[in-house]
Structure formats: structure tokens, C-alpha cells
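Heads up, one of the protein chains got dropped from this complex, but the rest are sitting where they should.
So that you can tell them apart, the chains are marked A, B and C in the order they are listed, and the count of residues begins at 1 in each.
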Amino acid sequence: MTQRNRLDTGGRIDRGTPLGFKFNGQHYQGFAGDTLASALLANGVDVIGRSFKYSRPRGIVAASAEEPNAVFQLGATEATQVPNVRATQQELFDGLVSQPTSGWPGLKIDFMGVVGSLLGRMLPPGFYYKTFMFPQAAWDTYEKYIRKAAGLGRSPRKPDVDTYDHLNHHTDVLIVGAGPTGLSAALSAARAGARVILADEQAEMGGSLLDCTDKLDDKPAAEWVRGTLQELAGYDNVLLLPRATVNGYHDHNFLTIHERRTDHCADHAPTNLSRQRLHRVRARWVVLATGAHERPLVYGHNDLPGCMLASAVSTYINRYAVVPGRKLVLMTTNDNAYRTAFDWQDAGREVVAIVDTRAYATGAWQAEAERRGLKILKGMAVIEARGRQRVTGAVVAGLTSDGNRVTGDRQILNCDTLASSGGWSPVVHLSCHTGSRPVWDDDAIGFLPGKTVQQQLVAGAVNGRYSLSDCLTDGASIGAEAATKAGFPAKPATVPFVRTRPEIGAMALFCVPHPKPNSRAPKQFVDFQTDVTAAAIELATREGFESIEHIKRYTAMGFGTDQGKLGNINGMAVAAKSLNQTIPETGTTIFRPNYTPVTFGAIAGRHCNDLFDPIRYSAMHEWHVRNGARFEDVGQWKRPWYFPKADETMQQALNRECLATRESVGILDASTLGKIDIQGKDAREFLGRIYTNAWAKLPVGKCRYGLMCKEDGMVFDDGVTSCMGENHFVMTTTTGGAAGVLEWLELYHQTEWPELDVYMNTVTDHWATMTLAGPNARKLLAELTDDIDLDRDRFRFMDWRQGTVAGVPARVFRISFTGELSYEINVQANYGLHVWETLFDHGAKYKLTPYGTETMHILRAEKGFIIAGQDTDGSVHPYDLGMSWAVKEDKPFSFIGKRGMKREDCVRANRKQLVGIKTKDPSVVLPEGAQAVDNPDHPLPVPMLGHITSSYYSACLGRSIALGVIKGGHNRMGDTVHYPLADGRIVEAEICNTIFLDPEGERQNV
Amino acid sequence: MFYLFCPYCGEHREEEEFHPRGQAHLSRPEDPDGCTDEEWGDFIYFRTNPRGLHHEIWVHAVGCRKFFNVTRDTQSYEILETYRMGSAPRITDLNDKQQSREVQA
Amino acid sequence: MQKYSGFGLLRHALTYHENWQRVWRNPKPKKKYDVIIVGGGGHGLATAYYLARVHNITNVAVVEKGYLGGGNTARNTTIVRSNYLWDEAALLYEHAMKLWEGLSQELNYNLMFSQRGVLNLGHTLQDMRDIHRRVSANRLNGIDSEALDARGVQEIVPILDCSASRRYPVLGASWQPRAGVARHDAVAWGFARAADAMGVDLLQQCEVTDILTEDGAAIGVETRQHGVIHGDRIGCVVAGNSGVLAKMAGFRLPIESHPLQALVSEPIRPLLDTVVMSNHVHGYISQSDKGDLVIGAGIDGYNGYGQRGSYPTVEHTLQAIVEMFPIFSRVRMNRQWGGIVDTCPDACPIISDTPVENLFFNCGWGTGGFKATPGSGHVFATTLATGQPHDLARPFSMFRFHNGALIDEHGAAGVAH
Partner (left out) sequence: MSEAVNAAVNEPIRVAVMEQLPKANVTARSPLAHSTRVVPGTIQETAGVYLWEEALRTHLAIRGNAGSADFSRGVEAATGLALPDRLQCSQSGDWSLSWIAPDEWLLIGPGKEAYAMELSLRAQLDGHYAVINLSGGQTLLRLAGPKARLVLMKSCPYDMHDRNFPVGKVVTTVLAKSQATVHRIGDEEWALVVRRSFADYVWRWLMDAGKEYDLGPRRPE
């Protein structure tokens, strides 16, 4: 097909660069500078989709972000599919592949023509609430069919091949929109030296100036645009962002800008370049120069292809050199739209008539029209369009002066294009994102930005100042004001002179009346994408949905991907009329981010795949990888979980690791435990307040285990803290709890007890920590140190010593989480790998065996040691854990948690208490999480006693062991309880002491 | 997204550097052991939770690690002042907004 | 009440839909009611409905400052499930689940309650322990619940990336087949219509400015638009504003109001038929019957009444979604919004008497209120009808925050050595 609607001259397209593209399986050609929409119109493609609910043919209506119909699937390959791209915003590139998204049953098949209009009438708003209820079970089936019809485009089925990134900015003035207002605002602000960001959603900056036929200083508008952009580009304090939509306005002047960096080049981005970028901008002052969208008029069959916005018709002619038809009827409520008729005529096509709804329309624009020989029908309106696949005619009738009724005879005008203009709707969206309500303005016949707490100024058409010269002047002065407020005293830039015709007042008309009531009139569409009609809105109000929010929700008005940019105001007007209210009384719904849709990937940025979340490594990580470790995620850390040898199952590996440790010596990388260095003369007092146990007398050189509670008395972390000096302690925390504990300590220090002299710093990463455990631990360590006396009585359990291990200065703590003779070696992390490897160099004769978190868990469970976060869940206090030995009630200071654990519910009998659990069948390992019951035959719901918190097969004991909580468990030693499992088994088990191995603790003291 | 003035760093910083830590100016009872369950429960759980002016604690977690106070309108999210631990708010009524500027510590 | 059916729809279609009746009246307030319910959201309307239907108390007003169902009912991601950990919570939510089943028919209003199943993913060993614990408890409480491994998850959601190469691979999930989603507006409207039909007065655009008391007992409310309205008993069901109402009555609640955000994609062809939730990578997602991906995550950490939250939360949420579903990277986000949730320290609601006699509160549902709507209304109706809590509501007294009998649904902190 040729570009039959393309003009031979004019426009901002490059006829020397033809671009081939595909739509709906057909090949077409456009030019560089086209949008997909302008190229389709150039090729005379009328029907580009079918409507969602009624399957009516639809064409292109608008030329930018407000387009409701031309919403396509893009992408040449599976991985580059993009759903729901607005053709008016997609620049054409060579090889572009697009598909309609709403072509059911097919673009060319007139489904409704076949089945008649009754089925259409079966779909009033809310019909699904009223039907599909019987029988109850059938909804599932109904829903399957409803879901078949859902959605527009489709998601790709393959992962994205492109990347996205973020760029953070801070600026003095952010100007949104680079039309006449934004450009002159930018000039004022930039000249004053303020940091300025000017963002515009289109490929070319200039906005309406790019399709405007007015002269600025007697020169074409585009020349002024070029000059202005050149000047702005010359300032290093100015950032120009074309193809960048400011889509969200958040608190404290934080705005997000979605830049499409490569969508105009090809199906996917070039290597090393992100496809799209999200700019995160903190602006001192924001100037909204977002302009206004033209508002179409609502009339019968106004959704036929060929019905367009007047300004869009002008844009296609002037900017893209495309005349989207032959014979135009223009309906308008205002003078401004007369340009469209003039543009059409200047393009050499026929203007059938200008239908002006105002009987009083007599002024300069009308005089010009008459001079051009154009027919004006005053005080009249198009009440319905005629045609099937495209407009073939317009039915015109007289209007009463209030616009409420049709009068006089009807006449039919033959035409293929029906442009309408109901005036302008300021693009107030961004101004509403932080909760400000827009305010109706009768002069502007639209909502203007309301009061806000943001540092925001508005200029030009968004503020109801629609004329070009007003926009330029307003922009210049608001731009200067913004710069001044941001600390850069500025004068308004001089703006070019615009020769214009005076305009007479516009008429507030939204929905053109029809001789029939709306319920019986031809469908008058308010929201095209969601197929909401004037009749539907009236029906909603008739049914009692009177709030505009109810109307919106009941009819789905504004819920499309265009978020009702074209239709919302008309919908409110229809609702207001139906409720006998004014539009401000009816109110508006709230605009929310995004202004236009934003790619998930762009919002996620580079925080995906390998960079989704930090991966933290210990200094010995490489060794673990080399030695076949399987890893466990603990917080952000990767910890070795176990070290399987070839062909070993997990259980076999664990058995081997456990036995090796108990029989000889094992080693664990414990570097991930949180470590907090505490210095200051009150460090000891501080510890006494935040731990439940006593710290007053712990001598230098000794270590102690401590429990930490919240004010409610519930355990939240634990660990060993060592006294390094009178004024110096090193605390250890759980791996996952480290950051939280430090912040918790600081909270108390800084807010409650600032008088205590303590300084706390994390040293988690500074020390590499390796735990040698097992009867041969001492022998092995002795081989690597000559300055630490390892004698059992001089370096005792819970002591720490300083010395040298494998040639590296170390702190060695004789503490044990396994119940074995155990030394925790700490060296500066840069030497961790060296010491670790040296231990292995010497360890072979002791069969030194690396073990991971799982073996550690088993070994400690054999000893009945808890893991905070596994055996506790924020609802158990130290007494529940049977750890009264770790609570010192008579400390002078009422430590954190003390009062909490004395509350009525915390001291009752029958609390869930931590006990040991032994299955009657020693080979059965209870699943962690299994719930105990006394009577497994009890009907549902079965009263439960508590769950298994830890459960393992213990190779050392040759049987399963478990820890769990049981109601009143401390007084039920020896009782039998039952664990009904998901697979139907019921496991019998006995309540026992939590310590399964070496109850006297002899092994750690050897 | 908030932009908070850290009274210790003397600069506005992005919300991502901070954590909110709830209502400010709560103090731990002098004698917890002498509190009734009700008094203790009130201390740890019950909050004013106002719509409007709220004094709250934030910590400059990724930054100087200092806790400080913020007076904020919980409806408009306007920050009316930020001030150091241990000092009192200057704004205790939304009508005092005009004097609202962050304390430039 | 006008009966809704497919046949009725056809009849109305023939008369151009000109004869539909109002779904509810716009009544003038009476001077006095037996019960005043403050708050015309889903929970308040359900309470009114069950007061009338179960307790035959119809001299009831629902006082709503805006429009019916305009608060969190209209702002949530519509997930309905009952697989809670603790007995008290599980039994309450399961009570609600049983009411959901058949509610469309009972109300003669299609709530589009779709039992398409909910997956709660586990990504760490501790996640899996918690899942097994919860599933085990659920089953003994008579709630359908299964623990799945990664392969089982993959079978249910083929488009979820369950590969071991993810940052936090999916290790398994809990699966509640009876769980699902419902159409949120329909819930409010369905209850409203049915309550109105039984004589309940629904007073929209009627804002309570004070709670009137006499001798320590509540006797009515002062309203901005209609002055004083008296009531024998007053129930406040004003999620997001409970603290403000409590202040009027002169007491504080163990509640903080936080912004909770949600967002939707543009409508796309259906490809996700279940609800997928992940606490660990922190996002949840389902696809509506319109084709939108409906997405949510956690609350913002600060108090806020602004019905909007912070942008980083949106970023983190979408990062989580793209991490779980890399194929959604090119799908686009259409809209975000926020609600105000009342959060309790133990993540469980308050259904309770208060220090003021005849004044009752139903609040603190946090992020989980929608799923409880019928159950919450049903048990709170008992409280308002009898002055005594329903057995299922008894553990949810606000005074548990004094004696310490919390029901800590935050669950395990997820830390380990």
C-alpha cells in the first residue's frame, strides 16, 4: 500500500529515509520522523482495533499520550515483545513489527453487526455483579471464559534481553514539558545559572510549536524552538531530556522520569546500553508546563474510525504531513479549533463544514473562515456519526443555547473525517500525585492544579492559560520565579511576539444531546478503551452510584491504560448532569502515578538477576567453593551448608561431618556472626542493661553467653560477649540479627541512656572467624601456635587469649556451640584464608573436616543449645526456654525485658516451653514444624500443644533428636505426645530434657 | 519519597539513608518493676498515632548512625522541623507552621 | 430487594436498562439508632448486614464520611486466605473463608470470589520451617493447606522462575487451594445492598467529628453534616482512622497507621491463574479478570495518613516481581495507589470493648483485613448485638496488650546462626 494520505511537502519527517514496518501481518512504509500512528494514517489504515466490550471497530483518535485506541503489541521476537504500546508515542524504526491487541474476533469482522445490538445491551455496567451466580460452583467455569477475553497485549514468554538503569539527579528547577511554556521557563531559569532539567515525553522538544502555524517574531515557530534549544544545550547547568516522561510526582519534590533511550532505534537495545532509564530526580522547585489535552465531544457513534480530535488532525497535517482523510466536518465549542479546518483546507482537502455549537460565534476566526469560503453552521452540533468501518457522514442538528437539547431539523453531511473539539483539559495529573485536589475553573472550563505542599509552580495551559502568547509569557515569568525561589535571582526571559486573532468565549459543552434519551440513543462513548458510554454513566447514577468514585468503579471509566485522559472530564460532566449537580460538586477522581505506563524493568533498574540483592562472602568463601560446599542463604550471606563428597547424600555428608567433629576435629567458618566492638567506661553497665544476665563481675579475659530481649520480655537475639579490657567488650550476635542488634543498642544508648560512655562499632567484617571443634582441636591448634598456652587449666573454657596462629596474630576464644573442646580463632580478615588453609595443611592427620551450618545445627541441638530465630519466634521468653540461668533478676537496673516477662500472660502455667523430643522409633526424624497433640483422634480442630523447632538425625547418638515447644512442657517430662504428619503418619514421641549428649558438659572442658 | 534534614550531618538526605523508629519523646519508666501491667503495656504498645502533627524518631542509618527527631504532618507528609536527640520540638501545633524550617544545626 | 439474575438482565436490556432500581436508599438520618456503626467500608457494612440478618437488629445506621467502600476495601489487592499460624487467627480467618463460600448467592451479588489458590513461597531454610509449621497447624485446625517443594510450585505456576540460579531460589511453598481473590468493590456493594434492603440506614457523606459520652458510656456521635445521632451501642470500624476516633473517645490504641501501597500493570492476556506471595523477596502478585497484574508488598515504616507511600517501596516490590518472574520485565506498570492500614504490634486485629462503655472497636487488621471481611462483620455483629464478644473474637481484645496475651503473627524473625 502506498502512503496515500501523505502530503508531498511539509512536515518534520525525512522523506529521504523510508522505513519499512509491519502491522497486523501487512508490510507498510513510513518515514523517519513518523510515529507508528502517523505512518499508519499515512497509509490509510482506518481500523486499528476492536473495542473491548462491544467489539466495535476503532481508529486513531489522538496524536499523543491521550490516545485510547491505538494500543499495540510490539516486538519481532519472543523476548522483545512489549504489550500495549501506544502507536502515537512509538517512533517508527525500520523493521518495527506490531500487532493489534484487541482484534477479537478479527479486525475486519463486524461481529456486532452479525449478532445485533441486543447482546451488546446485555453488557451494561456491573452486569457481572448481577449474573453468573448460579449455581455456586459454576463461577469457576464462567470465570474461565471471562478471563479468555481479558487483557490487551501479552507478556513475553522469555526473559528480557535488555537492561534498564537508574540515574539519580538533584536539580534546582525541574521543568516538565518542553512546549512553548516549558521552553521559555527553561530559558529564564537557565540564564540565572540554576541547575535545570527540562524533560519532555516526545522525541523532539517544542510541543505544540512543532505543529503550529503561528509565527514567532514573524518567523516559523520551529525556528524559535531550534534557537532556544541551541542556547539551552550550551549551558552546562542544563540537562535536556527528550523521550522522557515525568510519570510520578512524589513527596518532597521527588519525581521519576522514564526515558526511552533506544525504543526508537530497534527492537532491542544495543550492547552495553540500557533500553530505558529511570531518572530519579530531587528538585528544589518544579515547574509544571504540562499543557492541556484537547477534549473531544461526546456524540452518537463517536467511536467510528475517522472521528478524531481536532488538534490531532492538525498535528498529523503539520508535523507529519499526513491528512487522515478527504472530507472534513469539524465540530467545535471554541475558536481555537478553527485552525484545524484551515490546516485541512491548506493541505488541499475539502472542508465540508465547521459545526460551531455557539450561536454567538461571530469574531475574527469566523471572519477568517468566511474569507476562506468555509461553511460555518452556528448553534449546531453533530449528534451522531454515520458509517460502519469508517465515518461516512455526520448528522447535524440545532442546539438550544444551553446545549441541553436538540432543536430543529437534522441534516446529514457527507464526510470521512469528523474532528471535534470541546475545549481543553489541563494536564493536572502530576499536580495530584501527592494528594492535592484539582479545582474547577469556569473560565478555563477545566480542572486546574489545586493547592499543594510541594514546591511546585504551574505555568501555561496546565494553569488554564491556553493561548500561545500567554504560554510563552507565563513560562518565562514562572521559570524566573522558580529559579529565584531556588536561590538564583532571575528575570523573565524576553519572549517572542505572536501575531494572533482574538478569541471569543468557548462554550461549556461535553456531551452533545440526542433527540432520543441517552439510554436509547446511538452509543455515545465517553471512555473508548473501557467502552463506557454516557448511558452507562447515567445508569450508574440511576442505580445509586452517586459518588464519582463509585461511578468510576461501577462503570470502569478511566481504568484503561490511558487512565481516562480523554474521557474523564466528559464522564464527570455526564454524571453531574444526571445528578443535577455542577461539575465541581461532582468532583473528580484522583490521578495517581504513573502519568503513562512505565516498564517494570525500568523501575527495577539494575537490581535484578545477579545484582538483585547483595551477596555477602566471608574471607574463606573461595575455599568453600573449591571444596564443593553447598550454600545456605542466611540474611544476605552465603554460608556453607554442608560439604558433600562425591556421591554422598546430604544425610551421609552430615553424618560424616558430625562424627568427625565429635571423634576428632571439625572446622566451621563462623565469620558471619555479628561482632560489635564496645569501648568506654560504661560498657559493662550498658551490657547489664541490655542483656538479661549479669555482667558486673566478668573479668578481663573471660567470655559469657547472653540473651537479649525486647521490652516485652521475648528473646530476640543471643551470643557470646567477651571482656577484652575493663572498658572494652566484643559482642557477638546472630548472623541475621547483626545490623538490627547494633541499631537497637544505639537506639537505647542515644535515646535512653546518653549519659553512658560507650562507643559501638561493627567489626563483623574485620575478623575472620573459624571454629575448631572436637577432641583433637587442642592438638591441632598447638601445632600452629607457640605463644598461646593451651593448657586446659590455664586456658579454660570461656576464656580468651591473644597470640599467634599460623603466623598471624589472633584472638582465640575457648567457647563452644557444639559441646566439644572448641576454639574460635579470630584473625584480621585479610589473613583468614591463610590461617584456614594452614589449619588444613596440618589437619590431615586429625582428619580435619569442614562442616557447615547444618552440622553445626545438629551438634548444638545434641547439646540443647537454642538458635534464636529458629527455636524462638518472638513469643518466647528465657523462662519458656528453660534458661532461667541466663536471667539475673536482682541486677540494680531493671534490664530490658525484665518487666515484660512478668506480665500476667507471661507467668501463667501452661505456656509453650522448650523441651527435648525423642521419637519412640529412633529412626524416625520428625519434620520441623510438626505440631504435637495429646489425642490424635480428636475431631478437627485438634487442640495443639506446640511445634517442633529443630529436628535432626544424630549420627553420634544413632537416633533422631528434636527440640520443640510444648504447653507446660517443663512439667511433662516423660509424657508421650503425638505428631500427626501430612502424609497420614502419626509419630509417637516422648518429652525429654533438651540436652541429649554429655549432660555434665565434660567434653568441652577436656 | 522523603527528603530529611539530618541535624548531625547538616544536610538534606534521601529517605533511603534513614529508618523511621516510631513516636518520639517516649521515655522508659524510671521504675519498670513498679509499673502495673497496664502501665507497662501502655509504654510498649500504645501510641498517639495522630493524623496531623507527629513527633517521631528517625535514624540516619546509612550515614552518621545518629537518631534524631522529626516533626512531621502525617497527612501532608510535610517535614516541619528536625532536631537533635534531647532537645524539644519548636513546633507543637500545626498552626505554628510558618516558623517551620528545619533547624540548621 | 430487586433480584439479580441473567434472566433479569435480559429483561432490563429489552427496556434499555431504564428500570433498574437503586441499589440502596439515601435515607435521612434518624435521631436515634439501636446501633451506630462508624465506617462504611467492607467490615462496617458486613457488620450491619449480620446485625440485621443474624440478630434481627435493623435499627442500625452505618455512618460513612465519604462513600461506601471507599477506604481500604477499594484499595487492597483482594487476596482471601485463611492459612494463618496461630489457632486464634486461623480460626477467625477460616470462619471468614467459610462465609465467603456461598456469599455471592446469599447476597445475590456476584462477588467474583475466585478460589484459584494462594502460594506462599519459601526461599530459605527458615522460610521452609515456618511453612511446615504453619501447614501442620492449619491441617489440624481443619484448614486446607499443603507444603510443596520447588517442583510442586513449578507445576502450579509454570511461569515462575524456580531455577536454582536465582538470588534466593524458590525452595517450596505453602499452598491453600481454597484461597483466592474476590472483587473488592462488589463486596462492599453487595453487603450494602443487602443491609439496606433489611432496613439499615447507610449514611454517606456523614463524618463523625466526636463521640458523645455520658458517665463513661457512649451515647452517640456528633457528625459534621447531620449533627448529633444517638445510639445505644457504637461500633467503630474505621481502618486507617481508628486512632483518630479513639482520641475522640479519650483513649489510645496499640495501633499505628501506615501507608500500604499496591500497583497494577496494564491489562495483559491472562497467564497467571494463582496468587503468588513471597515474604522473603517481598512481593505478591495475582492477575485480575481484567488482565491487570495486581501487585503489593510491605508497608512503609513511618506513620502516614496520606494514602500514598514512598517510591522505594514500589521499586523494591517490582524488583521482587521481576526476580520471581523475569518474563514480566517488559510489562508496564499502569497505576499505583496507597491505603492506610492500622497495624497492631502482633499483626492481629482488635475486636474489642474499650475503656468507654457501649463503645466497641474493630480495627488493627493491618494488611490482612479484606480477607476477613465477612468473618469480621459476623463476629463484630455479635459483640454489638449482645455486648459480649463472639467466642472467635474473644482473644482479640485490646486489653491483651496489657496482660501480654499477644497472638504474634509476625512469626519467626527468620534469623539463624
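Before moving on, here are some points about what is shown:
The definition used in the following text is that contacts are C-beta pairs under 8 Å (C-beta built on N, C-alpha and C of every residue); 3 or more make two chains touch, one makes a residue touch a chain.
None of these values were measured; they are calculated from a predicted model.
Considering the whole complex, the hidden chain is in touch with A, B. The residue touching the chain not shown here, chosen from A:Arg386, A:His607 or A:Arg1003, is A:His607. The residue from A:Phe591, A:Tyr831, A:Tyr879 or A:Tyr979 that touches the chain not shown here is A:Tyr831.
Considering the full assembly, A:Asp789 is the residue among A:Asp140, A:Asp402 or A:Asp789 that touches the omitted chain.
Among B:Glu14, B:Asp37, B:Glu56 or B:Glu81, only B:Glu14 touches the chain that is left out of the view.
When the omitted chain is restored, the residue from A:Leu273, A:Met650 or A:Ala696 that touches it is A:Leu273.
Counting the whole complex, the residues of subunit B in touch with the unshown chain are 8-11, 13-14, 16-17, 62-66.
Contact between subunit A and the unshown chain involves residues 165-170, 195, 272-274, 280, 282, 606-607, 610-611, 613-619, 622, 637, 672, 677, 679-681, 699-701, 724-728, 757, 759, 761-768, 788-789, 794, 801-804, 806-809, 811, 827-834.
Basically, only the chains that are shown with their structure count from here on.
Set against one another, A-B and A-C show the most C-beta pairs in contact at A-C. Here the CA centre of subunit A is 27 Å from the CA centre of subunit B. Mean C-alpha position of subunit A lies 22 Å from that of subunit C.
Among the residues of subunit B, those touching two or more other chains are numbered 1-2, 19, 37, 40-41, 44, 76-77. Each of residues 250-251, 254, 434-435, 712, 900, 903-904 in subunit A touches at least two other chains.
Contact residues on subunit B toward subunit C in their complex (touch as defined above): 1-2, 15-16, 19-20, 22, 37-38, 40-42, 44-51, 54, 56, 72, 74-77.
Those residues of subunit C that touch subunit A in the complex are listed here as 4-6, 8-10, 12-14, 16-18, 20-26, 66-68, 70, 74, 87, 91, 101-102, 104-105, 108-115, 123-126, 129-137, 139-142, 146-147, 159, 166-168, 183, 185-186, 189-190, 204, 265-271, 273, 281, 288-291, 306-308, 310-311, 314-315, 318-319, 321-323, 326-337, 400, 402-406, 408, 410-417.
Subunit A makes touch with subunit B in their complex at residues 250-254, 282, 434-435, 453, 711-712, 743, 746-747, 750-752, 754, 894, 898-900, 902-904.
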